[in-house]
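With one protein chain withheld, the remaining protein chains of the complex are depicted in position.
Chain naming follows the written order as A, B and C, and within any one chain the residues start at number 1.
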């Protein structure tokens, strides 16, 4: 993925997530959703480093991971609208999306639930001798789940080709990482399993891309799992309608200064990879893409309720 | 607990466990049991360091922990015989024993199942301001359970008065510690939670007693949890009738050279704390104690089957 | 008199217990500042402080296990599991430890696990389940599912004063429910007493938790057609008030059991069995069960609605039953 595509993807995600927040406020979509505003560089930097055969697992906050991996905004939006054209024909909703055909093995409503699943993907890859690496996104909150520890141990013992990518956005819902993790650096967990690890600035697209590429190489070459921590900040609320009483507006304002898109744009301009006019055009294009996605979703038919009980078994 | 009492306790445990193995072979008891031959110094050294108000949780291999904590051999044996005079009137069996009145909060048939329970005991102690420390026995195998990781994190975050004591006997059933733990030193896990830790020779009664005493002090003074690893060896089979095909007899022979009782007796003799005659007399006394326990159990009545469904709720 | 919501009375009942009994403390994810995902504990942190209103990391097995240990030692923990779907993570601790403590070990375990159940909000397959069926068949666990504001308090008080573990189910759609109540808390209610929501002679509708308001509305629809249905609210699934069920079945001769979860393997089967085992000869028609189809609950509103029983589908079943 070249740098301009990376920029385009980050913008798509940002606009998509803003639209989601708005659509909820306007009552046009229901259920729940967790947006990833401020975390776009993690999703896109990672996707840029992945190879087509690789597999990704995601979390409840998965729109960005999915879009970066190649999801169509229209079908993703249609899933949020509960339409027949959605990725899972309305059966999944925001927290449960999957498209194995592009190596996206699922958002998951259970915090930490996909961690062992990712190791299973890696085990399958190893047993079948493919060159696939499984990459597992999880949050700082999920790091407190026991299955994370079990899975690190398993992956290390079996030297599986898996990259554990902790998106440390400082919060698990209202709980700061310092109140949910006795030791603040998730990457340090790797040492007690003899796993390689690194920490990087998750708001720096280039740093993410590079570190993920290195981690994937490590895993792909048979050196076993890699634990990578990307430090970022969730600028959105935890889920739609979160009043964010647990943190100060000042903290958020400061975090906005470090948000990844403006930062990446400054880089593009400084490196003369884009002009102001280019960026303006790209912003407009991203906006249009999302408007189209919404239109596609809203004009799509509802799923067929008569067949709702079908498809539980093959 | 003075040194001679420690010796007495170790002998009681050894003879008890040998009797259990024999009683199974003879078909006089049923169900299952896991004996702790070779691990007596951990149980007794720990008990010697505990204060009366402290609480202990145990494992499936709990006879030694319970006896060292003050259980009556007769009632314990009666539980194995499924008699009304057993600690739980036959309801528990070998893997489930408890006597809160002596601060023994239970053997547990679920590997790792008591780890969070122990933290709950410590939380209760902290909330109620008692000077109790909870001590949690667990095995090298149990260290792979996710709840162990969750619990370390919780105990560290909340600075709870709990000592996690890993009885690393080298095996989880047939699985060597090196095949179940990606990193062989369980105590090292402590670092990623900011927990104090130590490792000690679990076959050296004095070392165990001293290290546990230090760990308890640490927890009792409000410094939070402590993770202690005692290295030992399970000379028994995993459970009754285990043919031990997964290890060589040579390995066992070597391990017998390091077994804790003879080693402690050598110390007692060298320090002139006991004579050969003393030891002979003590061995005979221990044997008699266990014979009495068996007799007590065998002469005890069966539990009342008519009331079997009673007592599920208060 | 005052107007109180289900959420509010739960909060008041917890606050009352925290005030009166120093052994009571709360534990769960984001129950402090955030007040819990559904706001039940909002404000309690401020009054009782972080030692007694304890935010936990996302470690369901550990904090449920810790609560069990604390309860065995004499504390009275009240745990919140944010959505009942997540209780599966702590199933081992509840089934193999909490449920065994009194019977096997002879030890009290005064633990309350509060958790929201049910669909109707488009949250999808892992945030909408009614998983009481995981525990109704595990002796040693009591399952409580209040459907009204006053019962929510009355039964929570009993849970808080008890000596054995309680799984306390709060249907998400019930939280905004309002009731006119006197100041203070309603009196506590013993477990094992079903509530006769309304009397009728033609048929009995048995429901619990979120299905009770639907059953009530169905009874209104039916009454307008001249069909007088009796509605029973189980209130507690374990222990189950077989007596009241059987008495009503004997009276009406026709019974419909409504369950929000999928049909197969649900608790409605137990309810139906209890009734026909005792009142077989008084039944004029086979007992019917109305439940969700045997599939996960989809997220899309129209699909979700197609799965969940409601007043209309209940009324339809009753019409067929009395025909």
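The rule we apply is simple: a residue touches a chain if its C-beta (ideal position, glycine included) is under 8 Å from a C-beta of that chain, and two chains touch if they have at least 3 such contacts.
Small disclaimer: the values here were computed from a predicted structure and weren't measured.
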{"item": "For the chain not depicted, the shown chains it touches", "value": "A, B, C"}
{"item": "Residue touching the undisplayed chain, where the options are A:6, A:23, A:118 or A:297", "value": "A:118"}
{"item": "Contacting the left-out chain in the complete assembly, out of B:95, B:168 or B:211", "value": "B:95"}
{"item": "Residue, one of A:62, A:109, A:139 or A:161, that touches the chain absent here", "value": "A:109"}
{"item": "Among A:34, A:60 or A:91, the residue in touch with the chain that has been omitted", "value": "A:91"}
{"item": "Hidden partner chain, residues of chain A it touches", "value": "55, 57, 88, 91-92, 96, 98, 100, 105-106, 108-110, 113, 115-121, 123-125, 127-128, 134, 146-147, 150-151, 153-154, 157-158, 311-314"}
{"item": "Positions on chain B where the hidden chain makes contact", "value": "30-32, 82-83, 86, 89-96, 108-113, 141-142, 144-146, 172-175, 179-181, 245-246, 302-303, 305-306, 308-312"}
{"item": "Where the unshown chain meets chain C, residue by residue", "value": "61, 85-86, 88-89, 91-92, 95-96, 99-100, 103-104, 124-126, 129, 131, 133-140, 238, 240, 261-262, 264-270, 272-273, 276-277, 280-281, 283, 285-289, 294-296, 298"}
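By definition in this document, only the chains that are shown with their structure count from here on.
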{"item": "Overall pattern in which the protein chains touch one another (line/ring/star/complete/other)", "value": "complete"}
{"item": "Residues of chain A touching at least two other chains", "value": "144-146, 179-181"}
{"item": "Numbers and ranges of chain C residues touching at least 2 other chains", "value": "57, 59, 61-62"}
